[in-house]
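Of the protein chains in this complex, all but one are displayed in their positions.
Coming up: chain A.
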Amino acid sequence: MNAASVAPLAVVLPILGAALAFLFIRQPKLQRTVTISTLTLTLCLEAFLLYSAWTSGVQAVTLGGWPPPFGISMVVDEFSSLMLVVSTTVSLAVLIYAAGQGMAGGDEDGPVSIFHPTYMILVAGVSNAFLTGDLFNLYVGFEILLTASYVLMTLGGTGPRVRAGITYVVVSVISSMLFLVSIAMIYAATGTINMADLALRLDALDPGTNMMLHLMLVVAFGIKAAMFPLSFWLPDSYPTAPAPVTAVFAGLLTKVGVYALVRTETLLFPGDRINTFLMITALLTMIVGILGAIAQIDIKRMLSFTLVSHIGYMVFGLALSSRLGLASTVYYVAHHITVQTSLFLVAGLIDRRGGTTNMDRLGGLARLSPLLAVLFFVPAMNLAGIPPFSGFLGKLGLLQAGVDLGTPVAYVLVAGGVITSLLTLLAMARVWNRAFWRTPEDAEHPDPVLVATTPDGSMLRTSRLVADQPMGRFSGKSVMDLLPRTMVGSTLALVLVGVALTVFAGPLFQLSDQAAASMLERTPYIDAVLGPGAGAGGENAP
């Protein structure tokens, strides 16, 4: 009996919550209570898993009473449990935000009743993907979260969302099929799909076969993680979805791809095989992504491009395959999930307060709503990597690891990382200058909602101007809470979590380091799944 035996609950609880939420589909208040409390319970459970992984190392449980290589294993190690805790914290904040948006109304973008059950299924899929120690179960986890994300992406079924949704569905299905075909090939070559068992058996394969299987998995996960040049689908599909949906997608979905990539690279295919290739991909992802971000005039699209760009940092640390590099990647993933999600939540608030996220139509938000300005400023500087924020600490670790490696490609990558950081700052400063700093009158085409509101209040009172629009988003409402407390509160909480990553950087980096060490060593993972001593044969030469 170990702590991992409660790990399956992290998947079961959200699914149970989804079932209950579906049952209460006509009682929005009850539905909200059920989903929020289920997610809180899941978070407590995952915090316990993290604690036990931190203190007593990797633990595994095999489901259904089958002996290890045959049954589905679930593995709790430092990396997976940290990802679980961070992702559920973010999901909870976004859920509260969405509930607030639903209560405040006045938004045709507001979540409908199907949102809550689907959202819980998404969380269950993410947890399953993080916990599983079985390659096919990882595929199932991906499909659970993707199917939920198809529904969330096309919520409401408006024209732009359907168009974006079709691109998204087709690309996701193709990447899943590539993953499934790789699983079939791997099973044909080794006769197992248990990841710990595979770690032992893949090394015995012919190097050519091994490399082919490796590359197929990298391409499949590369599409999901939005690595250049497989990132084209992301900025097209994310910005059209409702604000909370985009926020949770940006935080979690690509990171699940990154997580799968890290697992494959460290556990299944360790050592220096395609590291140079990964480094070049990381460099291109960072540079091309951030150049795309600078060209955008819509804040949500700009953020989607920075999301792609910063995936490059995570691949950077992974490609170095040193302990410091991997530890920085773990830390950076945790940082990026939190910060990118808070930025998308703030973009949703900007959309409510200013009526649009188009930078040509915004202005003067710093004066209209100083709180909103602070909420944007902190995570924006965090993302750009300004000291003392966690973005700086993560990037510092990556750059140090790059310099430690000392090859020419690594130095180019370090330079690319610094330039990307600067350009991120530029992109954030553009939003700051245009949406927050200048006066509304300076905006090229100020949005009616922006100029119709009084500077001090967050309530919209001008009935004739805005409420009389036949097709407008606030039609029929004379008084409108533009910044409801629940939405601002949950965003604030997430921004504070981002700041806490800086405050508790010491212990957190220690945890990341421990995670990196155990991943590079491989034996703790294999031993935990297959029993003590099993991993000794497959030791990874550092």
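Heads up, the rule we're going with is that contacts are C-beta pairs under 8 Å (C-beta built on N, C-alpha and C of every residue); 3 or more make two chains touch, one makes a residue touch a chain; residues count from 1.
Note that in this section contacts and distances are computed from a predicted model.
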Record-based protein name (UniProt) of the chain missing from this complex, from "Amino acid ABC transporter permease", "Na(+)/H(+) antiporter subunit C", "Sporulation inhibitor KipI" or "Chemotaxis protein CheW": "Na(+)/H(+) antiporter subunit C"
Identified contact with the non-displayed chain, of A:14, A:68, A:100 or A:165: A:165
Touch criterion as defined above, residue of A:112, A:174, A:204 or A:500 at the omitted chain: A:174
Contacting the left-out chain in the complete assembly, out of A:22, A:187, A:377 or A:437: A:187
Residue in contact with the excluded chain [from A:116, A:255 or A:301]: A:301
Footprint left on chain A by the chain that the document does not show: 136, 139-140, 143, 147, 150-151, 154, 157-159, 162-167, 169-170, 173-174, 177, 180-181, 183-185, 187-188, 193, 236, 239, 295-298, 301, 356, 358, 360-361, 444-446, 448, 451-452, 465, 468-472
